[in-house]
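Note that this complex is displayed minus one protein chain, with the remaining chains in position.
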Amino acid sequence: MGTARLRVGVIGLGRMGQIHARHLAELPQAELVVVGSRRPAVAERLARELGVEWADSYEAVLERRDLDAVVIATATCEHVSHVIHAAERGRAIFCEKPIALTLEDTDRALDAVRRAGVPLMVGFMRRFDPPYARAKELIEAGAIGRPVMYKGVNRDPRWPAHEDDDPAVSGGFFVDMGVHDYDLAWWLMDSPIVRVHAIGGALVYPQLATVGDVDNGLVNVEFASGAVGNIDVSRNARYGYDIRTEILGDEGALWIGTIQQTPLLVLDRTGVRHDVYPWFPERFATAFRNEMLAFVTGVLADKPLSPSGEDSRRALAVALAVKRSYTEGRPVPVGGAQEAST
Amino acid sequence: MGTARLRVGVIGLGRMGQIHARHLAELPQAELVVVGSRRPAVAERLARELGVEWADSYEAVLERRDLDAVVIATATCEHVSHVIHAAERGRAIFCEKPIALTLEDTDRALDAVRRAGVPLMVGFMRRFDPPYARAKELIEAGAIGRPVMYKGVNRDPRWPAHEDDDPAVSGGFFVDMGVHDYDLAWWLMDSPIVRVHAIGGALVYPQLATVGDVDNGLVNVEFASGAVGNIDVSRNARYGYDIRTEILGDEGALWIGTIQQTPLLVLDRTGVRHDVYPWFPERFATAFRNEMLAFVTGVLADKPLSPSGEDSRRALAVALAVKRSYTEGRPVPVGGAQEAST
Amino acid sequence: MGTARLRVGVIGLGRMGQIHARHLAELPQAELVVVGSRRPAVAERLARELGVEWADSYEAVLERRDLDAVVIATATCEHVSHVIHAAERGRAIFCEKPIALTLEDTDRALDAVRRAGVPLMVGFMRRFDPPYARAKELIEAGAIGRPVMYKGVNRDPRWPAHEDDDPAVSGGFFVDMGVHDYDLAWWLMDSPIVRVHAIGGALVYPQLATVGDVDNGLVNVEFASGAVGNIDVSRNARYGYDIRTEILGDEGALWIGTIQQTPLLVLDRTGVRHDVYPWFPERFATAFRNEMLAFVTGVLADKPLSPSGEDSRRALAVALAVKRSYTEGRPVPVGGAQEAST
Partner (left out) sequence: MGTARLRVGVIGLGRMGQIHARHLAELPQAELVVVGSRRPAVAERLARELGVEWADSYEAVLERRDLDAVVIATATCEHVSHVIHAAERGRAIFCEKPIALTLEDTDRALDAVRRAGVPLMVGFMRRFDPPYARAKELIEAGAIGRPVMYKGVNRDPRWPAHEDDDPAVSGGFFVDMGVHDYDLAWWLMDSPIVRVHAIGGALVYPQLATVGDVDNGLVNVEFASGAVGNIDVSRNARYGYDIRTEILGDEGALWIGTIQQTPLLVLDRTGVRHDVYPWFPERFATAFRNEMLAFVTGVLADKPLSPSGEDSRRALAVALAVKRSYTEGRPVPVGGAQEAST
């Protein structure tokens, strides 16, 4: 090929790491060089399938000198050290969301990235989902006037949704699930979230209460612009994976998302039925691909990456305020490092 | 006809009074006898059209001895005196919602009704809308398990929606519009609303701020059962009148309502379009008819009427807490007479 | 009431007669005077419910001197004699479709009506269904340019759909069901149907083959304008009663109709479901009411009635050509009295 391809390594081969590796293997603009996991069998199997090298440690990948970029899909609690490691080696970095579960840890990672001067992009893939991307364009083009209300739906069909779904590790549902929507809300409304009020409970899975987590929650959010919003999270959308957003402006509205996966209706004596998205890999398949494409082409073109590390930090600040609001039963302002992570 | 028909008079011939009068004129179980308005021209025109008598004062109707029942669709601020008057004359009463704007006034009316031993029904017509009525049946039949989340959408296309739309008289948007959904939420979730948190603002019509009213609002609600909910109200759904509800249970969900009025798509070079409900008379046409039918047949059969005066009182108590929460910027418990109306 | 009400009698109290009688009882512009049936118990019960008189013979109603109009909902084979009888008594006539099963019989009835100079309207209620009525307006306003293709769907959920569903009496499915759509097609495309080609078979209910009838059929139709169309009929839409139409113009299209009755989705582990129209009384409830309203107000205002007797005649001519096409396995021109009924 005439133009250079971005040489990329992927570390962490759980669900997300495998998704990213597969998309990188397909992108003409990228060359997936190596995949790394602490589980050698997993790494070897995927490497064989994709025709790339493999490593049985993250460090072995991070230390390779022949990589332009690294995709970090390890456990959230390890993100910070891997981001710092990759930054120190001068790699462009794609890191899964959130970078960390505290603002202090996030700042440590972002400082290292800043010092190293490397590009960093964070995995809020919903921004790359076609209807959400189009919604952003429409809002910026004035299609609905000035946005005044944000309504977000975020529902998993069950809990645990996967075997590693540990609230203690993930930061809890208001963080792990909610952070996607806090990012969307801030981005689409183009205004900082300044205050939140959360209610909810462990209404379906009582054992979640023992770790302070919820299975159903509702968050009222106030934007600096004066606009208002509400975000729901649930772990018991028995019908499927359900991510939707409505944005109301003073001159129109946008309704984004659907639960129907395939344009096929089955009609019989028992009724009319369609399928639904079972979970996020199916719902956001195109988004994940577009996200990797944006990362790869952005780095190759030396353009600013988005969503940025700062975007991740601000979404986390909202998440921490939400958790505190839920715990304390009162509205909580969204703070910076000092306030929000105390 | 073999069976007796309920002889009814209607007072107040604004939009709602005319709707009720027309339905009563059509119901085989009822005999619309007289319509009364302080505007004689209005009363005479409607009476002529429907082939009934008319009066140019409310009292003239309330004092007639040949009526079994009275439908009160006068201004909200006059409901109490008309309810008391009708109760003292022993009439079955249908009163538009809300009975009053304070709990004290509501209690005065309900006391009079109780003393007189007359039946009273209040105009929360949404309960009679086929999809809402069916939803109630499905929930009671266990179709979605235990309800854990309530989401309500209440959006008018514009403000003022009609010429008499005066926040000072109506109680404001959190009361006038919201009260329908507080009633629905309590009824469908079958659990008292115990605490609310409201945010919002006069974001589109700044003049509303001068009377303390809003055009966009979001209310987090907590139910005694532990379930949670959120209710939005907006005055700028430019696309049409938009009333929808989602209820999430631990074993399923219900999505109620649609904005599309007619099953007709128009497709051309500019896109695909359908019509929408312009406003509540169109959206709830069937509900209004079913509501009158329930009132008339309920009185004839001497069955308890629902929604009751107490239903109206509790919805008002929620509304008052919502207003205070909005004003004070904090969650507010839903009180009884003492607390909530202080 | 200031204005006179149309005094109407209804004969034939099967499903359609009862529907019409109930609507007449509700319309302020009409006074239902009497209902007649050869089944006295049926007539008496309905009369008692609606508070009107009853008769145990059709003739007793037709002979009354105090009626302005008669609604004829008797068996198809009796329509002609009842239309003639009513015409001779000078009554305005509403007759269920089709007037007769041959063009000769139809002409005898239409001749009597013409001689008597009485108004006649025929029961193609689909024209009064809001989406179809709106479609007609949109086409006339040029919303889709020049119509070039008509697609009609006509599907019953089962056979027999009712106990009296006898192909020998009804004329068969291509007549009894199809005639509604031949009328719609001619009316909406505003062009005569000049040739038809029908295929089909008794594919689900083989016993229908013994009487030359079908349970599934498809009719290609050619319009005088050059436009083309296709109409399907089926007796095995297990999912519900399904009436839809698409019209394609050179500048746009209309899609008319839906199978969903109530705007309510039920979502659970087994999928997403909505209800469907079970059969025509539910699907066309509004149409039947609007149809009676048009008849009553049309007669009162002395305006031409539509659909007319000629409309019924031409739809029958199409139906007869369809039957012949199916039998002979070739395209058949749509004829007048001579040709088509030979």
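The first chain written gets the first letter, and so on, giving A, B and C; residue counts start at 1 in each chain.
Note that in this section a residue touches a chain if its C-beta (ideal position, glycine included) is under 8 Å from a C-beta of that chain, and two chains touch if they have at least 3 such contacts.
The structure displayed is predicted, hence computed values, not measured ones.
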Checklist entry - Per the definition of touch given earlier, which of C:Val122, C:Val148 or C:Leu293 contacts the omitted chain? => result C:Val148
Checklist outcome for this item: Answer key for B:Val52, B:Ala135, B:Val204 or B:Leu267 versus the chain not shown reads B:Leu267
Next on the checklist: For a quick check of understanding: of C:Phe94, C:Trp186 or C:Tyr239, which residue touches the chain that isn't displayed?
Outcome noted: C:Tyr239
Item to check | Residue touching the undisplayed chain, where the options are B:Asp215, B:Asp275 or B:Glu291 | outcome: B:Asp275
Checklist entry - Going by the touch rule given at the top, which residues of chain C touch the chain that is not shown? => result 146, 148-149, 151, 153, 155, 197, 199-201, 203-204, 216-218, 220, 222, 226-230, 232, 234, 236-239, 248-253, 329-331
Checklist entry - What chain A residues would touch the chain not displayed? => result 1-3, 5, 25-28, 48-51, 130-131, 134-135, 138, 143-144, 251-258, 262-269
Next on the checklist: Give me the chain B residues in contact with the hidden chain, please.
Outcome noted: 237-240, 259-260, 267-276
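Rule of thumb we're sticking to: only the chains that are shown with their structure count from here on.
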Checklist entry - Of all chains present, which has the mean Cα position farthest from that of chain C? => result A
Checklist entry - Same or different: do the copies chain A and chain B touch each other through matching residue numbers, with over half of them shared? => result same
Item to check | Centre-to-centre distance between chain C and chain A (centres being mean Cα positions), rounded to whole Å | outcome: 57
Checklist outcome for this item: Where chain A touches two or more other chains at once, the residues are 237-239
